[in-house]
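Please read the structure below before turning to the comments.
The complex is shown incomplete by one protein chain, all other protein chains being positioned as in the whole.
Think of it as A, B and C in the order they're written, each chain with its own count starting at 1.
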Amino acid sequence: MSSNDSRGSPYAPHTTAETAAMLDAVGVDSEEDLFDIPDAVRFDGAFGIPERSERETRRHLEAMLSRNESVVEFLGRGHYDHYVPSLVDALSLRSEFLTSYTQYQPEVAQGFLQALFEYQSMLVELTGLDVANCSMYDAATALGEAATLAARVRSVSGSVVLVPELLHERRRSTLENYVAGTDLTVESYPMADANADIDALSDRMADDVVMVYAENPTVRGTVEERLADIGALADDHDALFCLGTDVVPLALLQEPASVGADVVVGEAASLGMGYADGMGMGLFACDESFLRQVPGRLVGASEDSAGKRAYTLTLQTREQHIRRERATSNICTNQAWVALRTAIHAASLGPDGLVDLANDCVTGARDLADRVDSIQGIRAPVHDRHHVREFVAHTDQPAQAVASDLAGEGFAVHVVGEHEIQLCTTERNETRRDALVEALEGVA
Amino acid sequence: MSSNDSRGSPYAPHTTAETAAMLDAVGVDSEEDLFDIPDAVRFDGAFGIPERSERETRRHLEAMLSRNESVVEFLGRGHYDHYVPSLVDALSLRSEFLTSYTQYQPEVAQGFLQALFEYQSMLVELTGLDVANCSMYDAATALGEAATLAARVRSVSGSVVLVPELLHERRRSTLENYVAGTDLTVESYPMADANADIDALSDRMADDVVMVYAENPTVRGTVEERLADIGALADDHDALFCLGTDVVPLALLQEPASVGADVVVGEAASLGMGYADGMGMGLFACDESFLRQVPGRLVGASEDSAGKRAYTLTLQTREQHIRRERATSNICTNQAWVALRTAIHAASLGPDGLVDLANDCVTGARDLADRVDSIQGIRAPVHDRHHVREFVAHTDQPAQAVASDLAGEGFAVHVVGEHEIQLCTTERNETRRDALVEALEGVA
Amino acid sequence: LYEPLLSEKNSREVEVESDLPDDLTRDSLELPDLSEPELARHYTRLSQMNYGVESGPFPLGSCTMKYNPKFTDDVAAHPKAATHPDRPTAARQGTLELRYQLQDVLGRIGGMDAVTLQPPAGAAGEFTGILVAKAYHESRGDERSEVIVPDSAHGTNFATAAMAGYDVVELPADEDGRVDVEALEAAVSEETAALMLTNPNTLGLFERDIEHIADLVHDAGGLLYYDGANLNALLGRARPGDMGFDVMHYNVHKTFATPHGGGGPGAGPVGVTEDLAEFLPDPHVRKTNGGFEEYTPERSIGTVHGFGGNWQVLVRAYAYIARLGDAGLADASAKAVLNANYLASQIDYDIPFGPFHHEFVASADEDAADVAKRMLDYGVHPPTTKWPEAVPEALMTEPTEVENRRSLDQLATAFDAVAGEDVDTIERAPENTAARRIDQVSAARSPRLSWQALDADSE
Partner (left out) sequence: LYEPLLSEKNSREVEVESDLPDDLTRDSLELPDLSEPELARHYTRLSQMNYGVESGPFPLGSCTMKYNPKFTDDVAAHPKAATHPDRPTAARQGTLELRYQLQDVLGRIGGMDAVTLQPPAGAAGEFTGILVAKAYHESRGDERSEVIVPDSAHGTNFATAAMAGYDVVELPADEDGRVDVEALEAAVSEETAALMLTNPNTLGLFERDIEHIADLVHDAGGLLYYDGANLNALLGRARPGDMGFDVMHYNVHKTFATPHGGGGPGAGPVGVTEDLAEFLPDPHVRKTNGGFEEYTPERSIGTVHGFGGNWQVLVRAYAYIARLGDAGLADASAKAVLNANYLASQIDYDIPFGPFHHEFVASADEDAADVAKRMLDYGVHPPTTKWPEAVPEALMTEPTEVENRRSLDQLATAFDAVAGEDVDTIERAPENTAARRIDQVSAARSPRLSWQALDADSE
């Protein structure tokens, strides 16, 4: 056997001779001499992690991942699967994009900066608002940031954030954590048939409210029909109106600016990512008046010394590098690469393709609900509304039992109540709708 | 529904307005006016091929490919599966490499030219010969080209190409086709226990022989032990000695130059490709004296007008653009991109890694043969030789029946005789060796 | 090199039609409208206008800009990794096992008893860790109001403490560049919820008094928080848990080589000691009889992300750790520290503090930001500049282990070339880059953050 050169870490390029020469130049005998660590806190144990070749590592991980069973998922509730064109991978995986770097030296990062500027611009178009940042972690954290923004800009004396009664529990919990260090409290307002109960909301509105949050579509997939009313109520009480949405239906539904939204948050990775165990990307757009309160990075256009248009991270005085504890947020590393993917996906769809996709979300959910409704023992949709991608169905059997039986048939659905399941459909599972309906007929 | 712009071909970027303006500039009313085709040969039928979206097309093809069953392949005989590091895909799939272009303008193709120059250099190192071209289609066609080269450079009056009795039938048939337009004829010489029968070969050698071909390893996986003798015999009779090999064992086995090989052909895609239903890449190296007779493209170093080293396709007077019917071969499009992958794979293994891999081919085959030999009803290896990756086993049962039964258990092996199967093993199926042995115990 | 915006190439406004009532839909939508070949060229051109770690050395201090092994991308793209978090537990055992294994190896690497993978970035990890610390104190009826942060700390530490509702107490350094223990003694009190520390610190120096520091904080009832930004200096040689830290976050996009991708996504898992484990975010993964499951820690702070964080990043991080193993991780640190020391030995700059580990902070004679711009002209990426402030005109330099001697020499050449140049040349720089020096002031003064803003501007 030929003996391998005594390289340690596979991604450290040092040959033995090189290491020796470098130690010599530094003036020490061994690498260990460079560690200035008191003996008392020296670690002399082992992690017990074996070294593996690339091939063995892949085998190890792929064997593990293969223990994820092959089930057909009719799952949504904030995390959606759309077909991602091959172009998105081909371009976003280019090592000039997917590698280690940030744009702290804009002169050598014009490409990514322009791509993020374009992402921001598409979000401006979709929301109708003046400003979009270049990404938040996800919809839940974006909502948290919106609330703290509201606290900073509030013109009223209040401290209450009103959120819909029907709200993904994780989104609410994350929001609660974001406001844990502020004076804000979170309260919910009632809903009627999965839309805001405007009368109840109107009754609740008072000067202690700094922000009203509503979603379109809602967590139950319904189109929220009273957005303009909510916006007007918020406006009447000098509260911010924050609208939560998703980048796909956003192409079809009422433009947030037109219903008075001051801030738009939501999920944007529905374009560009598909299912990724919940990994997403938060969109964040707002009115220009909040510009200096926007969390996260902003890319702006400027000029270079030759007078050519150039892009740069800007308004960094909002960020932690400069303002430290007075920063608008602690967000630093963001989801820039996902924003790039979203932008490429949106651009490859174009306006027609994106609207078509959003329309398919509406018709697909309606058609599936119609078929499910015809099954003995199931009623769908529970809410007499228009739906986007997903809807709740009432099951005469306990929902958990129906879901378990479906799992046995290879289908995954949400259980959202004792007798309620939620089904989400996109073009990714459209060819399996027949099979789902058949399976439901068997178990309902 | 929003209506799509009336684009025809998805990869033609023309908007309707653009098309109209361009027709106008050309001075015609419609695209059809540009076709100068007599009515009599106009096609007014249909192909009957439906248009599909990208997603539908992928679904169509992937559904088709999924009808390839999941079997564990212990198959070789000229087409081998080695683990290809992710780096190979990551780099070779870069669109600067995998796209439409050739290096006819070397000033803007220096990168690929250098990569091919490096490939040639690695092959020079591996073969010990002076010159390697930048790829042939595969081992079989490279052998065909070697024979026609022999015909062009022959210093003897003969016309016989001697090939081993044990030779992949498709390699022989391809060779026969390559010499179909020449005076050459192909004859085989006997083998003894899957090595050249040197006495018989010696008896056959005469002035009518222009080329002797031998393989190392042979099609039955044996190491050819008499290479130097074959080389000497060829030399004695002024015949060319052409050695067929594979790029992986080449790193371990006798250097072709050291045994007198004048030309080396073989398979080089064993590095870089893995199984691809037989898609490969032919290596072709030879002595400098045949330089102006080499088929295929050659990349050479030169200088640009600023005096910097630069690379260019060279000696193109051998090719069809210049010499037309007097060209050394009709090969034009080649396997350049596969050569790039082979080079990246070889470079990422380095000398140690490549030798280790070749050694694993020897020990893996030996160990599997030992275990198979211990099974009741099987004897392995049939040939009392050293083996690389593969070996022949004798089965008391009819080989076809054994193979069919194995197929039922999810294993694929070659049938090479009434009572002979051939098994090939690499690191790609090493974790399934136990299962294969167990299955063989059940069916043998 | 200049590439028009997508909108300048071709944009189209379409009327939006649907089956929905008109008042529930928008009227029209305008977006770029280009074919695949046009988009491929667009983004290929954009990609060519970036300098990344595969272009050359990228010694951005405190950022640990490692090379990202390619196979980790392939593992992250495995079809079986693309699942919804709400599928039944039995159907996602692969995902849960990978999460469990990563929790486990991170715990071992950091000397921590429990690790959550939910925080989607380092700063999110800090926030999570501080929320956990807060919940811990509150569970003991112990309301505390202050978090102590060294003045040389990452800005996110200050912002995080503030976000969590704490007053920030800034801690000066001693003249050696390390924590001033006397100042710390003065600062700690029963209001101290936590001390946030990076070790080695942002000057690359190991806090030699760490045991004493830990005792001081613990004796006052506070907790010790470890910022994992500099963990690459210590792999296999020291563990935060062994030093007395109670909470820490890991920057997997630094230490464990996952790609930053132009600013993110990253992941910021948080490790804690046993006492704090019950406060970790919901859900956490544990082993069951023959499998893995999620559960809610008893006194969980709740969630800090809509789902389980940045899954694909976590997959890559686990792949990297599983590839290197103990030996590879330890060698990575050794080479990172060697590289920093070798590079420092090759440049003509004053480096006031030492002995440093994986990074050093050199002092420039001219404006450090200008020096950095000029370094771009020599084809390398410059270090982080002007921070930490303990070093005048700081050039905070962290080459990481992935550079070989030749590229370190190339970096040194660039450093030294700029050192010898006059101010005019430096202030004019860069001249050899895709864009010349960009006007930051006007970008901030009249912000144009979208092509709509550009259009409005030119009207």
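Structural remarks
Quick note on the criterion: a contact is a pair of C-beta atoms (placed from the backbone, for glycine too) under 8 Å apart; a residue touches a chain by one contact, two chains touch by 3 or more.
The model shown is predicted, which means the values in this text are computed figures rather than measured ones.
Taking the complete complex into account, the chain left out of view touches A, B, C. The residue touching the chain not shown here, chosen from B:D29, B:E69, B:D384 or B:E418, is B:E69. When you scan B:A206, B:C332 or B:A401 for touch with the missing chain, the hit is B:C332. Within the complete assembly, A:L87 is the residue of A:L87, A:A180 or A:V223 that touches the hidden chain. Shown as candidates are B:T102, B:T185 or B:T431; the residue that touches the absent chain is B:T102. The chain not shown here touches chain C at positions 9, 35-38, 40-41, 44, 48, 53-56, 67, 69-70, 402, 404, 406.
Touching the omitted chain from chain A are residues 1-2, 5, 7, 10-13, 15, 85-87, 89-90, 95.
In the analysis below, only the chains that are shown with their structure count from here on.
For the pairs B-C and A-C, the count of C-beta pairs in contact is higher at A-C. Once the centre of each chain is set as its mean CA position, chain B and chain C turn out to be 46 Å apart.
Averaging C-alpha coordinates per chain places the centre of chain A 19 Å away from that of chain C. Of all residues in chain B, those touching 2 or more other chains are 1-2, 5, 85-86, 90, 95, listed in ascending order.
Counting partner chains per residue, chain C has residues 12, 14, 16-18, 33-34, 36, 40, 44, 69, 71, 73-74 touching two or more of them.
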